[in-house]
Structures are given as structure tokens and as C-alpha cells.
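Yeah, one chain of the complex is gone here, protein chain that is, but the others are all in their spots.
For chain A:
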Amino acid sequence: MLLISCPWCGEREETEFHYGGQAFVAYPADPESLSDEEWAQYVFFRDNPKGDFAERWVHSAGCRRWFNTVRNTVTSEFQS
């Protein structure tokens, strides 16, 4: 059983959560000026590091709030 720490509810079982992908992907400042390739990069392409990765999660079966966290993609250990 993997415990994930919700910033509101504390540690809960992993099955209460859903994954939301990479965190801090900024919306383009001027979307109109993007080429198709740049737009595709923004929409579809994400980092895939071996190690620490900033991610979005949602406590979907609990308080239903989104939060950012850092997870190690090798060990699945969460920071903070």
C-alpha cells in the first residue's frame, strides 16, 4: 500500500488519488503566435525524467482538491 500525503487530509491510500501529469506547464503567453509544432509541444510533450518529477495529483475520492508534489519516478517516494 502506497500512502500519498494530501495537503489537507494527510496521508491516505493511493487508490483515493488520480494522477494529473507534469506540474507547472505554463500556458503560452501569446498562443496566437505559436507555430503548429510549438503548439503540439505545449499540448502533448512532457518531461520524462528518471528521478524527481514535479507532478499534479487530485485527491479524487477524498476532498477532491488538486495539489502539486514531487515524486521520485524510480522509487515512487513523495517529497513533503
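Here, a residue touches a chain if its C-beta (ideal position, glycine included) is under 8 Å from a C-beta of that chain, and two chains touch if they have at least 3 such contacts; residues count from 1.
Everything that follows uses one rule, which is that contacts and distances are computed from a predicted model.
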Listed names "Ferredoxin", "Benzoylsuccinyl-CoA thiolase", "Sarcosine oxidase subunit gamma" or "Threonine dehydrogenase-like Zn-dependent dehydrogenase", matching UniProt entry of the absent chain: "Sarcosine oxidase subunit gamma"
Touch list for chain A against the chain that is not drawn: 1, 8-10, 12-13, 15-16, 61-65
